[in-house]
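Below is a structure I'd like to ask you about.
One chain of protein is taken out of this complex; the other chains stay put.
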Amino acid sequence: MSLLRLEDINTFYGGIHALKGVSLEVNEGEIVTLIGSNGAGKSTTLKTISGQVKPKSGKIVYNGKDITNTPPHVTALTGIAHVPEGRRIFPRLTVKENLEMGAFSVRDKRVIEERMERVFHYFPRIKERLQQKGGTMSGGEQQMLAIGRALMMQPKLLMLDEPSMGLAPIIVEQIFEIIKELNEEGMTILLVEQNAFQALQIAHRGYVIQTGEIVMSGLGKELLVNEQVREAYLA
Amino acid sequence: MKNWLHTIQQNKRLQAIIVGLYIVVTFFSLYLAQKSVVAFLLLLSSLLLLYFTTFSNRVKWLIGGVVMVVLLPLAASQGEAYQSYMEVATLVGIYIAMALGLNIVVGMAGLLDLGFVAFFALGAYTYGIFATGQANNFMPFGHYPLSGESFWVFIFIGCFVAALFGILLGVPVLRVKGDYLAIVTLGFGEIIRIIFNNLDKPVNITNGAMGLASVQPPRLFGIDFMYPSQFYYIVLVILITVIFAVRRLEFSKIGRAWKAVRENEIAAQAMGIHLVKTKLMAFAVGASFSGMMGVVFAAKQTFVDPTSFTLLESITILVMVILGGMGSVPGVILGAALVTILNLQVLTELTNWLNQLSLNGVINVPDALSPAKMQRFIFGVILILFALYRPQGLLPAKNPVFDEKELKDADKLVNAGVQKEVPQNVHLDS
Amino acid sequence: MINEVLHTLPQVLIDGLTLGAVYAIVALGYTMVYGILELINFAHGEIFMTGAFVGTAILLTFAGFGWLASMPALVALVLVLVVTSVVTGLLGMGIERVAYRPLRNAPKLITLITAIGVSFLLQDIVRFIAELKNGNYILTGPSLFSGQIGIKASSISSIFNDASVKSSFFIVLIVAVIMMVTLDFFVNKTKWGMAMRAVAQDRETAALMSVNVNKVIALTFFIGSALGGATGVLFAIQYGTIDPYIGFILGLKAFTAAVLGGIGNIRGAMFGGILLGVMEMFAAANLPVVSHGVLGAEYKDVFAFAILIIVLIFKPEGLFGKVSVEKV
Amino acid sequence: MSILTVKNLTKQFGGLVANSNIDMEVQKGSITAVIGPNGAGKTTFFNMVTGVYQPTSGEILLNNESIVGLKPHQVTKKGIARTFQNIRLFGAITVLENVMVGMHNHLRGGLFSTVLSLPRVRKEEKEARREAYRLLEYVGLESFYNEEASSLPYGAQRKLEIARALATKPKVLLLDEPAAGMNPKETSELTKLIYNMREELDLTIVLIEHDMKLVMEISEHIVVLDHGEKIAEGTPDDIRNNEKVIEAYLGKGAATTA
Partner (left out) sequence: GCSGGQKNDTANNGGNGGGGGGSNVIKIATQTPLSGGSATLGESIKLGAQLALEEQQANFEKLGFKLELVPYDDQGDPKKGVANAQLIGADKQVFGVVGHLNSGVAIPSSEIYEKYSIPMVSPANTATDVTDRGLKTVNRICARDDFQGPAGAKFAVEKLGAKKIFIIQDKTAYGTGLAEAFKKGAEELGAQILGFEGITVGEKDFNGVLNQVLAKKPDLIYFGGLYTEGGLLIKQARDKGITVPIMGGDGLDSSTLVQIAGDAVKNTYMTSAAGLTTVTDAGKQFAEKYKQKFGKEIESYSAYGYDAMGVLLKGLENAIKANGNKLPTRQQVAEEVRKVQDYQGVVTKVSFDEKGDNKYAKIYIYKFDEAKYPAKLEDEVSKQ
């Protein structure tokens, strides 16, 4: 069953036509990856979904509801968590507060505690640094925190924008493991990656975006062996 | 409309005709309708029109020069309002120079300065003290007031003193960033003003709140400069020098360093830029313009007292810079001119007019709302509207655009063979 | 010389504390808005001024109906404080909506212009209304809490002279402390406070955390302005006379105080305000004595600004400000 | 010959030891990689070398001359340039001007000569522009030269940082994660560029990178940091097979990706 569906989305930044009729679909329980080179429009796609930018035309349907023009804070409430590109940790909040921000809509303290424990389970490193200011963490640590923060929302759909960027190989491996694990536990995931190889390996399905247009789609495994994809993105 | 503008943009001859026609028409309307502020302003705005043409810089300067040096004074001089127009034009010039100075500090180097008027005060007092009998109180040698001939030297002394204080202010400021800087400079401005207001004790240097009256007018070849129409030319000369200096600095190593510091201090340092030196230079250069104009101001007013140098004045200059477009020299010039004219001429005329209406019984306003009292209100509204509708400033800063040809046709410093090997496909998806 | 300074010290401290408390609460308003929008809300001084006028107007109305005599002063005070805070809070929200929100993505300094515009506007509007109603824009309110209380400082040490305070001093101080503590708790310990800080640091991401950014900013303005208005009332009660131009000077001082303490930092604002008030009072009372008449009381502001500059030289982020670590 | 020598370098942030007694030698003309898990202290190490942070203790020698205590701009003058992990361009000025800022120390125009617009200054400026343009060509950004730096795509911004660093005419170039955010294809182009720069511009290059393909392909010497300590160093082959490194950093799957 489709959890999220984009229909012919067109998004502009001023005069720049960043998304040119993007349509894609994410089914419940899937990992879907969106790959493409720099400036292809991957981040813009995620931003359009979460409401950070408004599409000029097209429709976004989530869980059967039209969420095309909902502002980001409302989208978040519907269960879509967006881990933005470049981590975007609150630099002067402590690590703990950063996590708490993730659970902003949750009132019950106990629930927050529980979720936090779950985050610690995935990222033990975070637990050691609860009182450190988010901004002083290293790049990798921040990425973990950013994912952890999104997990605090306990989202239905987790959108990750280049989570492997700037991370040590072992961490990348871990993160992909965690993504898989989260998915196995029932979370739907929309993954944007430059690291096409690894992304396609764990994804059920994938879309290739080029200068704002979806140029190809298919099962992860298919794309992995596709000649054109290999040449352009797997080098 | 767009098309139409486009055609004009393409066609230089058409532009020449339009500008020429405009200047002639406004010139004659001012010439004939002497008291028309509108005609005066329209003639002035021919400079703005000129700015938008595609003529070469040299031609623009030439035409602009003719308008400023000959046409404007000539057209205005035909009648009674002459001196008052020249007064306004002189003040506009003074403010433009100051705004350009502040623009270096705020717009280019990104250092928020709320005490800028202090440098103006320094210039004014430097001349004021020595061009009145005041200096006799503490200078054992020499005979004061100095004659008006010294004025020309004092322009440079004022420039130098202000620059020196710019550096003195800069030194403590270096460690302070962003909005902290704003308050430090604000404090500095207030300190200078309060000191000037109190330095009549223990030794009477500034004559305190009473101010310095009867400052000697400038003197050249036996002629005293007494009228705004004369000061107009002094200001014009200084102003043109200032504009040239700013323009050259802007697109030089120094200007780039200022902008780099503004954009990212850490990266600027990594490029080998000495942070302290660069910021100090911005302070000093910016201050020096103000210092010069301070000297002119003292001579023009013939009276210097601390009330001319309040915080509100600093804020007004800042408004000119931001409104015009931070970092943009043409923008700042426009901003300064607009705010000054608005304050001195338009608001005054407007209130006079409204007042006339209410005196004649055309409109009836309660006294509390009398137009003369609502100037701040009107000014406030205008500020808000401008900011909301032109948030980037009136003429936002532009980056220099270079011609590719000029950049290319040199012999290669880098090994000529390299180029081909370098992969050329960065623009893969753009 | 030292003796002379010590004689008046108790009184100087008390007076300084009063002034400082006023500075401190106004500084809080600056700090809050700054903390969240990185905007020096120049109009804050005018909101404070508006509060003073609204409060005085209410008190005058009460007095006009003869209610003031019939109700306990404390009740009147609380009533006025609450009403005024709400009025100025809404005013602040309105200003944000009209003059700041449309410029949220514009260059930072352009909002400075609208802030200045709003200041001028408020000054003239308040002046206009006051003049229309009163014939004169200088307003003197009914006196509340004007009893004098003597403090026998001489019983502590004979070097001190006795001091006296107006009972409104205690009101000012108590209300100020309550406001500061509440606010500090609110911002640092509650969820909405955390949301405010998050919005301050990264608006876009805060929205992704399901924070309604507009609401948080509006709330910030409401609280900041309500505080400003309430302070206006306290000011009017303490000093009795107000005019539409009090906001400018006081705003300036409070801004200085906020920076001294470390702008954006609530405790810093409190401390900075009190410190500035005490310093100023001390300078006004003692500069001539200490400098043998060379520096008069009028140098008090020079003294205050000089201290500020010196503090910032050694601690560029203000007394309580955290060194802003920029990770390279 | 060692151009950059680091002895016993330590940096503490409060209780946190970000670098602990690091010794390192960088050979002139080499490409050296510094790798390690996130938070290992790699960027901190760069920051100390470039004068952004002062070391808690230890020595940094450039050509046997200590550069500890120098300000960042002085370090640049000595011949060390760098790029930043989190891109730090001068966003509001053009790409060409960004590079020209890098030439700051090699231009001689002073305040007065500039204001007077002496022919010498004009000539120098013109030459600087051409030189800047050549550098842009070198990294392949010439088509963007008149654009605002902030409007560039991410990958181009990284390259601009390199061009800008080159403009300072460095002897040693420090690159902090130059390939971050690039796809494999772009990364391989970057690899070529880095390699060429070393060959043609007489440079010594030290780079931090998490992309093992790039690191293993290009570097002659690799230093591995973990928790602020140096846990290994050697040739790519040594490192690839070092148990400690695999455990702390590469992970088991490393063999397949790199």
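Observations
Labels for the chains are A, B, C and D, by order of writing; each one numbers its residues from 1.
The rule is simple: a residue touches a chain if its C-beta (ideal position, glycine included) is under 8 Å from a C-beta of that chain, and two chains touch if they have at least 3 such contacts.
The shown structure was predicted, so the numbers you read here are calculated from the model rather than taken from an experiment.
Considering the intact complex, the chain excluded from display touches B, C. Per the touch definition above, the residue from C:217, C:246 or C:309 contacting the chain not shown is C:246. From the set C:121, C:216 or C:281, the residue in touch with the chain omitted from the display is C:281, counting the whole complex. Residue B:228 is the one among B:228, B:272, B:331 or B:391 that touches the chain not shown. Checked against the hidden chain, the listed residues B:19, B:50, B:81 or B:292 yield one contact partner: B:81. Summarising the interface, chain C meets the missing chain with residues 4, 7-8, 11-12, 15, 18-19, 124, 127, 135-138, 140, 143, 146, 148, 161, 164, 166, 235, 239-243, 245-246, 248-249, 280-286, 288-289, 296-298, 300-301.
If you put the missing chain back, the residues of chain B touching it would be 32-39, 78-85, 87-88, 91, 197-198, 200, 208-211, 213-214, 226-228, 301-303, 305, 307-308, 343-344, 348-353, 355-356, 359, 367, 370, 372-376.
Criterion: only the chains that are shown with their structure count from here on.
More C-beta pairs in contact connect the chains of B-C than those of the other pair, out of A-C and B-C. One simple way to say how far apart two chains are is to compare their mean CA positions; for chain B and chain C this gives 34 Å. Separation between the centroids of chain A and chain B, computed from CA atoms only, is 50 Å.
In chain A, the residues that reach two or more other chains under the touch definition are 37-39, 136. Within chain B, residues 266, 428-430 each touch two or more of the remaining chains. Residues 50-52, 71-73, 76-77, 81-82, 84, 88-94, 96-97, 100-105, 107, 109, 111, 114-115, 117, 121, 125-135, 137-141, 143, 145-146, 148, 153, 155-156, 159, 164-165, 167-168, 185-186, 189, 192-193, 196, 200-201 of chain D are the ones touching chain B in the complex. If you check the complex, the residues on chain C that touch chain A are 191, 194-195, 197-198, 201-202, 204-213, 322, 324-327. Within the complex, the chain B residues that touch chain C are 106, 112, 172, 175-177, 179-180, 182-184, 186-188, 190-191, 194-195, 197-198, 201-202, 266, 311, 315, 318-319, 322-323, 326, 366-369, 373-374, 376-377, 379-384, 386-388, 391-393.
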